[in-house]
Each structure stands twice: as C-alpha cells, then as structure tokens.
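Single-structure report; data block below.
With one protein chain held back, the other chains of the complex are shown just where they sit.
And now, chain A:
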Amino acid sequence: MIQHLNFGDLLPYWDVFARGLLFTIVLTLTSTVAGLTLGTAGAWARTFGPRWAGALTRAYVEIIRNTPFIVQLFFIFFGLPALGVKLSENTAAFIAMVVNLGAYSTEIIRAGIEAVPKGHLEAGASLAMSRWEIFRHIVLKPAIMNVYPALSSQIIIVMLGSAVVSQISAEDLTYAANYIQSRNFRAFEVYIVAALLYLLLAIGLRALLRGIGRAIFPKG
C-alpha cells in the first residue's frame, strides 16, 4: 500500500526540529574549535614535542581511529560511570566529538607539518628562534594551509557523525527526527526533512569553512 505523502503532519513539531537543528549546530561548532585545538597540540607532540608525548599521542590516535565512534560514545556515557565519572549526555556527546575529531585532525595536521620544506625550519633556526617559535611562527600556518581541504572534509564528516549522539538521548537533529517519527509514524516525511536539513547544514558549513580559509590564507 502506498501512503500519500503528508508533510502537514510535521508542522506541529517544527519547534522540535528547530531545537534539534540548533543543538547540532552548537555541538558541531564548539567541538570543532576544541577538536582542532586538540589536533594541533597532538600534531605538535608528534613532530616537535618530547618523545614520550609523541608516543602517547600516537597511541591515542591509533585507539580512536580504529574504534567505532558509537562505541567511544557509549564508553564515555555508559562505561565511565562505573569508574565514578558521571557525565550528562550533552557533555558526553561533546567530549566524544572532540576526542574523535582530535585524533583525526592530529594526523591530518601532522601530514601538513611534514610537507613544510626543511629549509624553512633551518632558516628559523639560523635566526636563533626556539623550537616553539619555529613551530608557532614558521610551521603552523603553512602546515594548516597545506591540508585545509582535508581538514574541512573531516569537520563535515564529524558533523554528520554527530547524528549518533541521539543514541544517548542527546537532543540533536536525529533525536528530533526519531522523536517525531515515534509520535506521528510519518517516517518517510520525517527523514526526508532531516536529510535535507543535514544537507543544508553540510553545504552551509562548507561555505563557512571556505570563507574562513580565504580570510586566513588570503592567496590560497
């Protein structure tokens, strides 16, 4: 039996969608900022940092990149309370996103750092700059410029992956869609709208990242 599409049944729930959308946007933006900071620190540890920090970072990256995001999320939300660390679903979602993006961006930025020509580092050293100053003033910006497209893609992937946080009752866009679907059983309409909203979000985020890229790297 083919049911007729009826988007009118979604109208009473527009505020649920709006709240979910806002939650996903805020979660994505905050965890992107924190995740990239973590990733930059990780990349520094692996290239410029002391040996122990590099080894530690490497273990972190391997663990996170080789386990599913949903398992990481469940571990933080359902597992950590057994060790006495009880986090709200929003905090757990935020931490899981930051930890995940942190690991991937560590590797991406490290690749960018290694693509910076050795001569630039030597030039810095010959000006009596410390290792930190070389990293901060000579390496970092061209390194990120090298990998900016890959970094942007990873941020979009993490944004789309955030749909999983609905599993621990964090009230994001997917939670909103599931909630509405469980009330009016209009699965087709609900998920079409949710998919379109994610698509718009991804396009908007990409445009925003491109704009930021142009501002930071004017000729790139």
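Just so it is clear, a residue touches a chain if its C-beta (ideal position, glycine included) is under 8 Å from a C-beta of that chain, and two chains touch if they have at least 3 such contacts; residues count from 1.
Heads up, the rule we're going with is that contacts and distances are computed from a predicted model.
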Listed names "Amidohydrolase family protein", "Glutamyl-tRNA(Gln) amidotransferase subunit A", "Polar amino acid transport system substrate-binding protein" or "Lactate utilization protein", matching UniProt entry of the absent chain: "Polar amino acid transport system substrate-binding protein"
Contacting the left-out chain in the complete assembly, out of A:6, A:153 or A:182: A:182
Sole residue of A:11, A:82 or A:128 that reaches the chain not shown, by the stated touch rule: A:82
Chain not shown, touching residues in chain A: 77-79, 81-82, 86, 89, 166-169, 175, 178-179, 181-183
